[in-house]
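With one protein chain removed, the remaining protein chains of the complex are shown where they sit.
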Amino acid sequence: MAKPDADGVIHDIGFRHYDGARMGRPFVVRSLVADTLRGAFGIGRPGREKVTPWILVGCMMLPAFVMLIILVVGPGDEMPVEYNQYLIALQLVSALFVASRAPYALSRDLRDGVMPLYLSRPMTTRDYVTARFLGLTAGTTIFLVAPITLLFIGALLSELPPGEQITGFLLAIVLAAVLAVLISAIGLAIACFTQRRGIAMAGIVAVLLLTNGLSGVFYQILDSRGEISLAKYAVAFNPYGLVDGIGASVMGLTAGNDQAPPTTMSSGIIFVTVYLLILGVCALILGRRYRKVAAGA
Amino acid sequence: MSTITLTDVSRWFGNVVAANDVTMEIGPGITGLLGPNGAGKTTLISMMGGFLAPSAGTVLLDGASTWRNPEIYRTIGIVPETEAAYDMMTGWQFVLANALLHELEYPEAAANAAIDAVDMAAAQDRTIGTYSKGMKQRIKMATSLVHQPQILLLDEPFNGMDPRQRLHLMDLLRSLAADGRTILFSSHILEEVEVVADTIEVMVAGRHAASGNFRKIRRLMTERPHRYTVRSSDNRALAAAIIAEGSANAVSLAADRIDVEASDFGAFVHALPRLSHKSKIRLLDVTPADESLESVFSYLVAR
Partner (left out) sequence: MNPVIMRLTARSLLGRRRAILFALLPGILLIVAGSTRWGSSADPWATAHMLHNFAMSTVLPLVCLIIGTGAIGPEIEDGSIVYLLAKPISRTTIALSKLVVAVSTALAMGAVPIALAGAIAGDWHWKLTLAYGTSAALGAVAYTTVFFTLAVFTRNAIISGLIYALFWEGVIGGYVPGVRVLSIRQWILAPAEEIAMPQASTWGVSSQVGLSTGLVLIVITTVLAAALAARRLQTISVRGGE
């Protein structure tokens, strides 16, 4: 609005007010989820950022691809490995994937100090964390499901009985989601503590992989002490073993671990409880950390 | 007394030419490197500081190349652009460490002197993490001064400083220059350069556009011929009249307009209506051509 004055005039340079529809919180959250998901694979980012995730995708898919070839071309008509077992066998790769993508979801924003920008939108702190978590979990699930889909295709192509293959495949997808939720939660809980991607990565790898070694050792110890039944619960120390145990007890799948976890009803309950406990702890950690961030922002 | 000499220096990054055939000599006194953002100032300073190699040409410090030559840092002090990241150290410890790294004979005395020069003695025992942005800038200055360098290179040193700190820094630079040192700082703000620098080197789009005394450059800029585009009912006749009248340097006739170049634009602007009235030609449009800083500088470059 022009305001004529003795020495100066303010001109209307065309600032427009936006009076149209505003999309609201759900849209904001959905957008952030989509952005996190895309960022997990480097889509929409410069080429440099695509390298790591896609190398890992390649590593994850390669053995599945090889198995597919063997299945189709080879003489046997048995699946070399069960769908869910594949996930456990390649835990290293998925651990690296989460380890490198979780910091991208959280540490970067903390480091660049852009949290105030996020939190000044119609989106609460909880929304932010949830959105990041959902995005990362979705990305990880896709990461896990892709290779077993390849295996499934191989099974179909080599004309294995489809009935049991389909059940196995679908149950494995569910298990993949269960696994993705767990390792993403753990990854984010660690990543939110530091602004440096590298440290977060190393920390997540340490937790996801060292626990494997630990559970192996505990198994050995309990086993040689004669506590076989207790030993079988050692897998719970390791996120992959835990999910494997859930798969074995609750869904009746064959375990991927050598240290065959128990498959009774009670063991199923124990495993699920531990699973939920870990998730709860991660949620608590993230909540407290981001409350502090929001207070400081 | 030290001099940095750039001879036909060019630097490109892939397809982007950051510095294009730059020749200049930076001698004792304060030199301001002036230019809009992206003009290549940081590139030049990086090359002078030995952190970037020229793609062509030579950058010499008293005859020795600056590239791959750590010895130059005895003579050069650099105020880096990065934020001082040693947050866990106190200001004093940090400056002292720098003094030790320079292998000075009396590192503590040098550190003290440097910290006093930037007026940080009061805060020197606090950790750098607790400093404000301006304080961090000053500690950075102290680290670059601690070895009493003959040459000081500063990349946008006044960035983010409040007026009081700016004045303080300007005083500091002047006193350093009075000792015969060579000081080069870059800026995109004319006023900063105007107040402090003896010599100005102007960079535009990688080219060395102008150099010399500030007042001379200013005059060059205002005395440059101004260009006008004139549309009238009879361009040809009007063009002839303008040339005959004499206040224009050059007149060219295009399809539907006249392009006029007049160095004395005051006289031209007064003459034009008289001319058109006398010749009974109607003026339809008189527009001064492109007055941007870019055109000013490109005029300077063309010279």
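Chains here go by letter, A and B, matching the order in which they are written, and residues are numbered from 1 within each.
Following the convention adopted for this analysis, contacts are C-beta pairs under 8 Å (C-beta built on N, C-alpha and C of every residue); 3 or more make two chains touch, one makes a residue touch a chain.
As the structure is a computational prediction, the values presented were derived from the model and not from experiment.
Checked against the full complex, the candidates B:E103, B:D179 or B:D256 give a single residue touching the omitted chain, namely B:E103. Remark: the omitted chain is touched by one listed residue; of B:M1, B:A53 or B:A109 this is B:A53.
Annotation: of A:L32, A:M79 or A:L96, A:L96 touches the absent chain (contact as defined above).
When the full complex is taken into account, the listed residue touching the unshown chain is B:E83, out of B:E83, B:D116 or B:D285. The missing chain, though absent from the display, is touched by one residue of A:R22, A:R45, A:R121 or A:R225; that residue is A:R225. Against the chain not displayed here, chain B makes contact via residues 46, 49, 51-53, 68, 70-74, 76-78, 80-86, 88-89, 97-98, 100-103, 143. Although one chain is hidden here, its contacts on chain A can still be listed: residues 51-52, 55-56, 59, 92-93, 96, 99-100, 111-112, 193-194, 196-199, 201-203, 205-206, 209-210, 213-214, 216-218, 220-225.
The rule is short, and it goes like this: only the chains that are shown with their structure count from here on.
Chain A and chain B have Cα centroids separated by 51 Å.
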